[in-house]
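A single protein chain has been omitted; all remaining protein chains appear in their positions.
Per-chain residue numbering starts at 1, and chain names A, B and C are given in the order in which the chains are listed.
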């Protein structure tokens, strides 16, 4: 994003609108929640909604206002530590696992913090004749950061509600739209791709995170890519065939984990009176067999793939297959009689585990400055997921997007896409 | 408590008044707290205020209404598990360490639960012509149970607030009454008591917990009993003399604990810019040197006693010295020229660690029925504290009261009374 | 032990004989073990035989030779830390849990250390014309300490072998003397004792540990004391009646422990092809139903007592009943027609859990000097066991002996004696 003088008024106006819309959306997400709901932290990995609302605000205060506005007065000096997530360059952080143990500041006070910072940002933008690239970049980063946290808010609320025996629902319990019916599930097949040198990663022209850059060439061997995600019913068959009892399917660390936790089903599945249910944002619902299986660990995804004599795709195969599909769809729409293979469920259902570890691309450079701790320091022990999910803001999706989690985690909306050699 | 027909109307009226007053006091305790405050659980040992409000209500619903009122409809069947603390006889319990992870039922809903149960109890009592001993006993037990939880609510709020870097205050921050000024601290001396056979424990005539009964005889050797509690300033001198670095003062398990936790001061003490502060319900306050030291583990109390070439009293010595003092005070007030020794700070400041393990008295019998899990099953690994504290409801105190905690715990208001042979 | 000039030669000769005999017995205990066996440490609570052999030697080197012999040269200066168990007054200690991780010094070298120290001790005694009380006391303490470690060596070897799937045997596997046959088991009954003031503890005249002193008076209520220990067959009936599944029998901490460890039988019991076996120093043996149950935690003993509507005796009741029995036996042997009740299995089978916490007697004084850490610092969190066991050297037994372990421990030879009010 680069603002030249000609277009500057429209661009600032557009930026202001975008800022308004995205910031408002975060607040909309808690419209149906109480202050008590917004304080929940049911495990160390999740954060209270209130914390998300404050931290995303802290981001603008810390990386924009404090740095660019000499006369800016921080809302509360204690927030520097309280709402710092992991930026050692900024200073100390309040203990992550204890975020749910803070009743003060109250939700009301955090919403006041948001209004205070929003006013300051908008005042700053309104006073500005020329938005420098540096400032535009930090705002863009802040808005993308906020959208990431919007997805986290939904993931975290789901987990926080899931351990309550009352099974609270975030959306209307009686209006649970089944996205995929059994008749809509196409037969699983594998679309072939030939060996070639492909472009991977994001170009510099549009917004992307540092971990998606630079765009570079990768040599891929021939592979085949599943036309759709694995469904709940298929995963249930794996379970019923003894999948969790047979070490031959499992990575060694995965086998150790399920033996330690005694896990025998995905995170949110419950067997009640011999029927399977799944906890959802609509509360506890009968397991929808045709829907993609979600909230799966990497170990589970990998075990399922072994059970099928298949494997998970690499992130490069995923990006290439997905880009190819979109191109084909574009061509198809311009052609009367298409035979292009159809690859479905790419970004709208769930993030898809790849067999690629989360590592820097060749030539990777972290963002300059204090915000540079953003992505690079997590490049160990995690695996890449590609796609996007129901919880991701639609305009936050990119085919080059690299999501990443530890192999044992499942509270994000993760699912299974298979591949074969 | 026994209701004979003659006095029954007054007695029921009095019981209703008492019920009203005690139940109302619990709600009064949260008058200045938000719903968010009432949900805090900053460690596994403490519970949210909301949980205390619900659990004490569950007690009356479970042990009185459900058992005595055939037509009683429970408020919410899920509460049977959610608000059961530890009664295996009643059934499953929701995980203790996760009580803070419940935003539903809301505080509002819990207050509704209280009103519902209170109405049912009062209706039951109003309809009753004769309150049987069994029913009177269970109500009395429930009210004492509620008073215990009132003390727990204050202990738990203090701990929950203490880990918040904003150091919230429960009472007015600028109105922290210092109970004891330096000039009021009498010189520490030891009042002698001679060898004899004494009565220990509560008689059957008045209310007491099962663990205080039966009254029985104990042979005690001559001992001396400190005339007052140890003050913050005295404990500070122990610290400054290297008390936490010198193993000779410490029990082996205590030395292991402070080496594991790296503890070098009492739980709520903070050294800020070389000045000592103490976290209190009035927020962070300068350490009041003349006040009794509080929130002390048994290990710390024991180490301090070793440092003084003294020891902690047994619970029998404590009970005898305290009872003796009261008798003396009574006699004194009737005599012109008293020389009776003065023992101060018995029940109003803090619970006092004794060197007695929490064990059954000879002939101990648990309460009959499902409420019988009340005290007996905790008779291992804990030490007895005697006295009472600032957080204890005044009409809940008894000289025979046996409080008990694990030696490493300090979030209750515990302090140090010395004794010598 | 007090050496007056008259009797000094005989007394020194007798002390030298006693030293020889006890020190040699420790070495005899490993006669059938390999150097590899002597290095085992299968859990943190146990120590390698090699360590015991070295530590008991270190005791004489540290508390006798180094202090009393100006010209004494230590065998190896590194041993000061390596073989210090827990004496902070002496200095640092090598990590207890890592004792099994030391292959050097070798067993051979440790046996050399023993010879070196024994020579120095005997030379010292031979040169001595008058053994002062202080020196006689420290030698006596050292010999009793060594005898304690002889019992520990057998306990620890048993545990160390027990986790080896080959079930090694320390004694001849085919020569396992069953101590008690079914026909020898008398009917369980309870011998009544009346209320009185009794003497408890050891007199100053004979050797005893500091924790057994001073002798003092205790008031006891009437009680009844089981005539024998609980047998394996009786404990098995408790298990088969669902004892480990029923929380009503268990102390709260005990219930938590068996739920965490999933324990459903005593430590050394194994069910193989539907038959019960017990691991013993003779290897794996069919469970002998008539023998006393052993290797029982305090929690198990307490649960069993609840199941029987009985309780465990206090240590005062135990000492009194045992002393009484001996007196009676003495009288009986002098009377033609005795009706005195018979109490069996007091010291020869297993230590017997009491319901008394391990706490100081009134007027308790630790041993003076650096050896004074001997007993006092363990007076928290442990329970007293009385009696003695098959592993205890016979001349190490005393009716006033106070053994102590944590309630969850079972690798010592502990069993169940019941009592009733």
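We take it that a contact is a pair of C-beta atoms (placed from the backbone, for glycine too) under 8 Å apart; a residue touches a chain by one contact, two chains touch by 3 or more.
Nothing here was measured: the structure is a model prediction, and the numbers come from that model.
Every shown chain that the unseen chain touches in the whole complex is listed here: A, C. In the complete complex, the hidden chain is touched by one of A:250, A:269, A:304 or A:320, namely A:250. From the options C:35, C:179, C:284 or C:397, the residue with contact to the chain not on display is C:35. Among the residues C:160, C:280 or C:375, only C:160 touches the chain that is left out of the figure. Only one of A:25, A:133, A:216 or A:271 touches the chain withheld from this view, namely A:216.
Seen from chain C, the chain kept out of the figure touches residues 34-37, 39-42, 78, 81-82, 94, 98, 100-107, 160, 163-166, 168.
Where chain A meets the missing chain, the touching residues are 86, 88-89, 197, 216-221, 223, 247-248, 250-255, 298-299, 302, 311, 355-357, 359-360, 362-363, 373, 377-381, 383, 407, 421.
Just so it is clear, only the chains that are shown with their structure count from here on.
The chains in contact with chain A and with chain B alike: there are none. Chain centroids computed from C-alpha atoms place B closest to the centre of all protein C-alpha atoms shown. Chain centres here are Cα averages; for chain B and chain C they lie 38 Å apart. Inter-chain spacing, taken between the CA centroids of chain A and chain C, is 60 Å. Residue positions of chain C touching 2 or more other chains: none.
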